[in-house]
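Then we have chain A:
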Amino acid sequence: MSWAEFFAMNGYGFYVWGSYGVTLLIFIIEIALVRHKRKITLQQLRLMRDAGEAQ
Partner candidate 1 sequence: MNQRSLFGLLGLVIRRDLLLAMRRRADVLTTLIFFVMVVSLFPLGVGPELDMLRKMAPGVVWVAALLASMLSLGRMFSADYLDGTLEQMLLAPQSLSMLVLGKILAHWMLSGLPLVLMAPVLGLQFDMSPQALWVLILVLLLGTPILSMIGAIGAALTLGLRGGGVLVSLLVLPLCIPVLIFGTGAVEAVSTGMTIVPHVALLGALLLLALAFTPWVTAQALRISME
Partner candidate 2 sequence: MAINWFKYAAPATFYGLAGKMVPWFAVPAAILFVVGMYIGFFVAPADAVQSEAYRIIFIHVPASILSMFIYLIMAGYAAFGLIFNTRLSSMMATALAPTGALFAFISLWTGALWGKPMWGAWWVWDARLTSELILLFLYLGFIALQSSIDDSRRADRAGALLAIVGSVNVPIIYFSVKWWNTLHQGSTIKFTGTSMHIAMQQAMFVMLVACWLYVIAVTLVRVRSIILERERNAQWVSELNEVKL
């Protein structure tokens, strides 16, 4: 079986890879979002601390 055949999925390639592709995309976006949120939260904490020290 060649790779081209494999990706064609016997004519169902669009549906199969559409499913897995979007799932992968969602996972990547979600991971990026939770990491971004962690970064933002830590940044805010530091800002708050700096503001507290300045007073």
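On the choice of candidates, all candidates are chains of the complex that A comes from, given by their letters.
The rule we apply is simple: contacts are C-beta pairs under 8 Å (C-beta built on N, C-alpha and C of every residue); 3 or more make two chains touch, one makes a residue touch a chain; residues count from 1.
Keep in mind that what you see is a predicted model, and the values were worked out from it rather than measured.
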| item | value |
| --- | --- |
| Single touching candidate for chain A, where 1 or 2 all sit in one complex | 2 |
| Chain A residues within the candidate 2 interface of the complex | 6, 9-12, 15-16, 18-20, 22-23, 26-27, 30-31, 34-35, 37-38, 41-42, 44-46, 48-49 |
